[in-house]
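Each remark here refers to the structure printed beneath this line.
Note that this complex is displayed minus one protein chain, with the remaining chains in position.
In this document, chain identifiers A, B and C correspond to the written order of the chains, with residue numbering beginning at 1 in each.
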Amino acid sequence: MEGKDKHTIHNHSYTAYIIVWLALLTFTAITVAVAGINFGNSTIAIALIIASIKTYLVLTIFMHLKLENKTFKIFVIIAIFFLVISFILLFSDYSNI
Amino acid sequence: MIAQVSNYTQSVDNTFIIVTGICVFFLLLITVLLVFFSIRYNKKRNPKALNIHGSTKLEVIWTIIPTLIVLYIFWIGWVDYKELANAPKDSMVIQATASMWQWKFTYSNGKVADTLYVPVNQNIKMKLNATDVDHSFYIPAFRIKRDAMPNTNNSTWFNAEKLGSYTLFCAEYCGLNHSKMITKLKVVSKEDFNNWLNK
Amino acid sequence: MTDNSIAIKKEHESYLEHKGKYSGLFGWILSTDHKRIAILYLVVISAWFLIGVTLGFLIRLELFTTGETIIGPQTYNSFFTVHGIIMLFLFVIPGIPAIFGNFFLPIMIGAKDVAFPRLNLFTWYLYVLGSVLVITSVFLPGGAPDSGWTFYIPYSVRTGTNMIITLSAAFILGFSSILTGLNFIVTIHRMRAPGMGWFKMPLFPWALYATGWIQVLVTPIIGITLLLIIFERLFGVGLFDPSLGGDPVLYQHLFWIYSHPAVYIMAVPAMGVISELITVYSHKTIFGYKAIAFSSLAIALFGSLVWGHHMFSSGMSDTANFVFSLITFVVAIPSAIKVFNWTATLYKGSIELEPPMLFALAFIFLFTIGGLTGIMQGTLSLDIHLTDTTFIVGHFHYVIFGTAGFGVFGGLYHWIPKMFGRLYNKKMAKVSFWFLFIGFNILYFPMFVMGWLGMPRRSYDYLPEYQIYHEISTVGSWILIIGLVILVYTIIKAIKSGERTSEMNYCGGETLEWYVETPPTHENFDEVPVITGEPYAYKQNEL
Partner (left out) sequence: MSSEGNVAVHVHRDDEASKLGMWLFLFTELTLFGGLFLMYSVYRYTHQADFHLAAQNMNTFIGALNTAILLTSSLTMALSITALQRGSKKLSLSFQAITIFFGLIFLVNKYFEWSHEFHIGNFPGSESLLNKSQGEILFFGLYYVMTGLHGLHVIIGMAVIAVMMKFTINNVITRTNYVKLEAAGLYWHLVDVIWIFLFPLFYLIS
């Protein structure tokens, strides 16, 4: 029990964070710009894909998921999997396949 | 057994008998084993236990056999349901409107009634709606039930093959007098029905 | 902990006698010791359970005859609503995890406490707050909630009764449940004793682990849904108001996304308890350890994906009905695997029909009936006829009362001596069992019959043709209540004045709780145990 004092400092450098931040701002700009153009039904899809990329960046870098061990990654996958499958099942009712 | 009044109830009842049969078989199997083991391997009779850690063969068997059985049950339930899901095109349409705590049936010519009169041997499509809270249109004799809710368009259908008077319940709890929200389905001959409708 | 003098002193001091920072009542309600918290839960949950039972008894009494027997329709509607809320949110959902999970999970995995002891105490306070709110809502002007425990909109938005308090209570109780689940998951991940790999962990922790995931992932969805009803009542947001475009079916989806998995929050921990009981009283290793462990996870997974089977008659698309019915049948399989493995464990055992074992065997029988009638309800065409009738009332009492209820009773008889260091009267325990078991079946079995004959549920009154079944059922409730009274008496008597015992392993178990003192010391173990073997070795049985 006492042996668990492993304080491995894990973190990214200042530069890494700032690069990610710039990327996030760029993606925001892109998503706003793209929204002006009418892609019809795929507009929302593009917006959501960009949002997912941004989320991926926040999760892996800002939230340190990249540096954590496997348990954390599996946890996140389980949670997202649950949410995604809920959407699919819910839409088995609403979409007219 | 409750009355069988149409082809559909016949097939639902058959499904019921098959499924109940399978269920009773498994229940008996488990119960007999539980009782038999409890007696045969009682501590008095069998003071020393024998470890059995498991058996992959058995696990596979009692995974696969139940899987096949439940898939079969699923399928026969789906086949019945499929029949109920799509009303035939030549159906006579009646609008049922539920509100706390009564039913209102509107016929195509505008006639309104609180008892559901239908002609025998005729496909009847019930359009279901509610004005306030959730209700459910339920005729046990026909094995049909469909919720009648505000802001939704549900429907169900049936074909009465026997003259008679059947109970029509509200099956979704809807407040104070939910249990009093009962009316009758009256199946009458075509002539009687037309006389009634145009009265 | 390296201080030897303290360690020696502790050996003789149970958690019941341990002096912490506070003494007396505060020594309990401010204690972060998982065992004391478990006892706190035991006391409060039992109290609410007895209130829930009383309401159930009155509901049955009212239905003894047609027309008014003892209460009017409004009271009846409130009674079945409050009965449902108390039994589900205050008894079966927290029940086994909060009482036995709290007490035995850390011990069984060789830990001194849960991962977050203070959070653990906090969940108890949330629970008490939520439960007090439930009771408050009954007595405030406006009247007890009457929407049914399902809170279906638009009724729950329109009714004039005290819905907001009840909904807030359910929200808080959900939060308490989430935090318990979260605590257990982390505890199991981080605090297993050295050497205890995942597959050396007993099956009760396995069940709690699977349950924890369901609690964490699905409970917030009902939280937000109930919150939305509150918003709807307060501000008229329109999301659940059909006249403004709200969709009543969508509400049912959101409600059941939680409430179906909640059934497994109730049942899976009870299955964990039964797995322990079956091995201990057969005095042999469990049959198919991994199959049982994995089936808990499989139930948790598939159980989260079948919520739509509560809505086959609500007008879902055919695709949804197809999909949900199919997955419903899939979830039957891991449950069947469990039943087969438990039964196979008995084979060539050396079975002692002690009171806990009687409850375990009854559990298997009742759960089998509950599961098989569940199969009937999963069958689309049968469900259309059976849903919202007393058939489903019978079904879920077999599943929920038959598992969580009998799991709690069996668990209590199994572990009471360990928890309090006192013995109970075995004869009385057996008498209570037979009353409970027989009363249970007489009470709930007729519901299947009259349900098939078309008797709608939640009905204050009924047509005369159903009277005979209602009468039988009500008589059954009396027998059941006699059994409960005997059970409560036996257990209270045991705790208060039962014969003292300090025998560590009074039933021949092999999991870690049988290697700690009776009752356990404050920190369970003087030395952290090192695990080398499997959880149910029973080496003496090997040839």
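Following the convention adopted for this analysis, contacts are C-beta pairs under 8 Å (C-beta built on N, C-alpha and C of every residue); 3 or more make two chains touch, one makes a residue touch a chain.
Not measured: the values here are computed from a predicted model.
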Discussion item. Using the touch definition from the header, name the shown chains in contact with the chain that isn't displayed.
Written reply: A, C
Discussion item. Going by the contact rule already stated, which one of C:L254, C:V323, C:A336 or C:L443 would touch the omitted chain in the full complex?
Written reply: C:L254
Worksheet, complete the sentence: Touch with the missing chain holds, among C:L228, C:I369 or C:I486, for C:L228
Fill in: Interface with the unshown chain - residue positions in subunit C
1, 3, 6, 20-21, 30-33, 112-113, 115-119, 178, 182-183, 185-186, 189-191, 216-221, 223-225, 228, 231, 235-239, 244-247, 250, 253-254, 257
Worksheet entry | Footprint left on subunit A by the chain that the document does not show | 1, 4-5, 7, 9, 11-14, 17-18, 20-21, 24-25, 28-29, 31-32, 35, 43-44, 47-48, 50-51, 54-55, 58-59, 61-64, 68, 71-72, 75-76, 79, 82-83, 86-87, 90-91, 94-95
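Simple rule for what comes next: only the chains that are shown with their structure count from here on.
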Response to the item:
So the chain most remote from subunit B by C-alpha centre is A
Discussion item. Centroid of subunit B to centroid of subunit C, CA atoms only: how many Å?
Written reply: 29
Response to the item:
Expressed in whole Å, how far the mean CA point of subunit A lies from that of subunit B is 45
Worksheet item: At what distance in angstrom does the C-alpha mean of subunit C lie from that of subunit A?
Response: 36
Item to complete: Note which residues of subunit C are touching subunit A in the complex, please.
Response: 112, 189, 213, 217-218, 249, 253, 257, 304-305, 307-308, 316-317, 319-320, 323-324, 528
Response to the item:
Per the touch rule above, subunit C residues touching subunit B in the complex are 73-74, 77, 146, 148, 152, 154-155, 158-159, 242-243, 245-249, 282-285, 287-291, 313-315, 318, 321-322, 325-326, 329-330, 332-333, 336-337, 339-341, 343-344, 346-353, 361, 364-365, 368-369, 372-373, 375-376, 378-385, 387-389, 452-454, 456-463, 538, 540-543
Practice prompt. Over in the complex, which subunit B residues touch subunit C? Could you list them?
Written response: 2, 11-12, 15-16, 19-20, 23, 26-27, 30-31, 33-34, 37-38, 41-43, 46-55, 58-59, 62-63, 66-67, 70-71, 73-74, 76-82, 84-85, 132-134, 136, 138, 140-141, 143-147, 149-154, 167, 169-180, 182
